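Step one of this worksheet: look at the structure below.
Shown here: the complex without one of its protein chains, the others still in place.
Order of writing sets the labels: A, B and C. Residues in every chain begin at 1.
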Amino acid sequence: MIAAAILLLALLLPSLPLGEWRAFLLDTAQFAFLTSALALAWDLLARSGQLSLAHGAFFGLGAYAAALSAPALGTLPALLAGGLVAALASFLLGLATLRLHGMYFAIATLAFSEVMRTLVLKAQFTGGSIGLPVQPAFSGAFPLGSYYLAVAVLALSAGVSLLLSRGRWHYAMAATRQGEAVARVLGVPVVRVKLLTFGLSAFLGGLVGGVYAMKTLFLSPYDAFGLGRAVEALVVPIFGGLYTTSGPLLGGLIIVGLETWLRLRIGEGYLVIYGLVLILAILFLPRGLVGLFRKGVGRA
Amino acid sequence: MKKLWVVLVTLLAGLSLAQTTLRVGVLLPISTVAGKAALNGVQLGAEQVNASGKVRMELVVVDDGNAPATAVPALTKLMTVDRVDIVIGGLASGVTFALSGPVKQYQPLFLCIGAASSVVEQAFSDYGRFFHYHPWDYHNVAAALEFFKYLYDNGARRVAILYEDGPFGSAGIQTYRQQLERQGYTVQAEPFKSGSGSFTAILTRLKAFRPDILYWIGYDVDALPIAAQTRQVGLEPKLIYGAPPAWPVGFEKNSLSNDIAGMTAWLPSVANAESRRFVTLYRRKFGEVTDEYMAPMGYVIALSLGRAAEAAGSSDKDRIAAELAKVQMDTPFGPLSFKPSDTGRTRYQGFNQSIWLQFQYLEGSRRPVFPPNRAARPLRFPGNY
Amino acid sequence: MELLLQTLINGVLAAGIYALVASGLALAVGVVGIVNFAHGEFTMLGAFIAYLLFVGSGLDPLVSLGLAALVLFLVGSLTYYGLIRPVLGAPELNQMLLTFGLSVALQNLALLLFGANTRVVSPPYQGSTIHLLGLSFGVVPFASFVLSVVLLGGLYWFLGRTRLGLAVRAVAQNRLAPGLLGIEKERIYLLAFGLSAALAGVAGVMLSVILYASPTVGFAYTLKAFAIIVMAGLGNLGGVVPAAVALALAEALVSTYLPGGGGWVEAVFFLVIFATLTWRSWRAA
């Protein structure tokens, strides 16, 4: 419900009478959508019990692959290529980390990101540390092109997330997360579940990176592969509500909105308030924002 | 009675004609040292302009967050909500590059304070309202090379370069290597990760090379570790020469800083009238002296804008741009005027390599030592490390 | 040969700083089971305490060590009471977000108070070096290494030989049902978290001498410290120094022997971690 409402609003936002704030809101919203989409992708993986710190890397791989292939392939195939490159990387990473859990998994994925960043930094065809200029989406033919791409990626992420939160996959992922050995003995194909969610999650992360690149028009390894992005992908779902679709969706919009608002309002030092808000959220909303709406007992 | 009204109206009309009001967007990473200094400078400059009474500058300050994802919406807000026609900003190269899209879309007069990377020059090459005050990276290289030539004449032959592996350190590294070799130097270059604080291993590697000059391109966080560990490894170069955008606070009071040379566009001790004036004004407003050259840079941008607006007698961005293109003024950095850039890609380039000066930490303060016409003291070479 | 020896020394000395930052983290994770993202900010507080005392009253950072430990112990205790205790039973991810929020708030508070500037302290021994048999040892890195070994050794002794320490270990190994010797779990957690913060304070003072003090000084080393304690095995204090030495040696060897190796240091560090973790997980099967 919440998800559908947000997506509808996102679609209609450009045609609403927003007055002078229109362009600013559209820009901010676009980055917020990307934040939400990356958070949804992260949450997808978390549902199968894998706490990734590699989503900065998937984002970066997707961004670079899309940026490099866009001149040859065109916008949409390039984005797809970005997603696929990220998915391929995640498949290899997932194979290696199949038996790691919790912090061990998290640090292994962090290590993966750092190594990937160094590779992109050292490679010649990526522009190295100088950075890589990127063509705008659809060669700039549509001013709102990248906005709608962001909406589309968000919708896709939300759709996948929603689809996997019910039916067979929901049970398989939740069981894998809550007791991997038991799940296997009950017949859940844990390896397949883990690798598939990894691939899907990374694919979405790669798409997000591609759209981001086509909006900012410039990539550098320290920005695209930043640890900050991986941490944000983790903060947003916890803040919004883990293992849900509306949680990361709403969480991303509110966190980006809050941050923007605080920056405009307070200016210097606004991040102090931001940090305090996160602390208070955990103390008083242990199940995230969506905990406000759902009073029922522990749904998986 | 009627007459009085007429007089009043004429007076008011005359006043409003005489006073041009400018709304200026300021887009800087205000949580970084350089960004904060730049903002202080712009504010100080705007105050000076307003005090003259002919032009009223209203600043709309926005944090660019030092990140593309923050800077792009922030620029959009300046253009559409605050409806400014003129933007001062663009400190970091990556962020400025990301701004090139929306800048071309909204067509402001863009006064660029930093962004030395020539990648940025390319991005703005077809944009006519782009005024770039800061020298480009090739200017920086040229200035440093002049100094190296001087050192070569004084017997230096081997240069070890330590460069951080981000865009700041890596951008000019190939040019440096080629040019230094052309000057007759033997060069060994090693990258490092800025802020890691561990240089002993790389410095140990360089020991076999026995460099005369240890040239490092990194950030303020690397200054002390390099100074300390060069000694700990026993490298004993004849000169440690650093090129960070800023130096640590209080570094001059640390005995390890002694004899270390560096490059900057400005020092508070620079002896020209404009510089002294800036230092006085800055101290009066902020109660301290700044070492950051971004402060006078911001100040110069605001002053030059005020002067152009006064000459244009209008707040129209194109008329101001036309006047700005003709501005000739003295600044803390020396004379400022706009010419097409050396590569011919952009039309309005403010400063070039001539603003750079080399200094050395000597007896607890930084003193200009090169070029000779601006030197306050002779260079101590070889230095003692 | 001399180059190799010097490289090994460089690696071991660099490991001292890593181990120092990692030790407090290992204690918090091992005993309280809290992944404290704000550990780096505790370190940063230690660095600023050293800086302020040095600039304000000319106090040598060595003297500040004890004071920083004390102040940070208090900060840690307060953090435990105010923030950690309420979420002890919450999911791990909630705890992470909480400490992440604390980290953001503290870092930006410091930014607000002190600005983003890099600040240095200047004790007379900062660049001092011991030369021995053609090899050189930086005095401060050497002291850090000794300090980290002594502190970790002391901690090890405390946990293995004292009554209170044994109680801490008992609590650490069975978080749900202590009921041991009448010592409350609560007080042990408080002690452990306070000690963890105090260790961060000590590390911070050393960082201020080796590197600098700034709101972000804690970040670079804390990330690596996390990696180190994970490589050592969570809760395995004895593994911290060996893990730190292994990683720092890998770094030193790469930067000394590989042309342009300085740019690969991070990658090698994390590659070693990645390989160790995954290899271990597959071997254990």
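We adopt the following convention: a contact is a pair of C-beta atoms (placed from the backbone, for glycine too) under 8 Å apart; a residue touches a chain by one contact, two chains touch by 3 or more.
Following the convention adopted for this analysis, contacts and distances are computed from a predicted model.
Q: As a check of understanding, state which of "Pyruvate dehydrogenase E1 component subunit alpha", "NADH-quinone oxidoreductase subunit N", "Monovalent cation/H+ antiporter subunit D family protein" or "Arginine transport ATP-binding protein ArtM" is the UniProt name of the chain not shown.
A: Per the UniProt record, the undisplayed chain of the complex is "Arginine transport ATP-binding protein ArtM".
Q: Touch partners of the unshown chain, restricted to the chains that are shown, please.
A: A
Q: From the list A:L38, A:A106 or A:A174, which touches the chain that is not on show?
A: A:A174
Q: Write down which of A:L12, A:A72, A:A141 or A:V185 is the residue touching the left-out chain.
A: A:V185
Q: State which residues belonging to chain A touch the missing partner chain.
A: Listed in rising order, the touching residues are 167-168, 171-172, 174-175, 178-179, 181-191, 297-300.
Going forward, only the chains that are shown with their structure count from here on.
Q: Tell me which has more C-beta contacts between its two chains, A-C or A-B.
A: A-C
Q: Roughly how many whole angstrom separate the Cα centroids of chain A and chain B?
A: 36
Q: Which positions in chain B touch two or more other chains at once?
A: 31, 165
Q: Which parts of chain A, given as residue numbers and ranges, touch two or more other chains?
A: Those would be 121, 268, 271.
Q: Mind listing the chain A positions that touch chain C in their complex?
A: Residues of chain A touching chain C: 46, 51, 96-100, 102-104, 107-108, 110-112, 114-115, 118-119, 121-122, 227, 231, 234-235, 238-239, 242, 268-272, 274-279, 281-283, 286.
Q: Looking at the complex, which residues from chain C come into contact with chain B?
A: 3, 6-7, 10-11, 13-14, 17, 55, 108, 111, 115-120, 122, 124, 126-127, 129, 131, 136-138, 140-141, 207, 210-212, 214, 216, 220, 251-257, 259-263, 265-266
Q: Under the definition above, what is the set of chain C residues touching chain A in their complex?
A: Touch list, chain C to chain A: 29, 35, 83, 86-87, 90-94, 96-98, 100-109, 111-112, 223, 226-227, 230-231, 234, 263-264, 266-267, 269-271, 273-274, 277-278, 281-282, 284-285.
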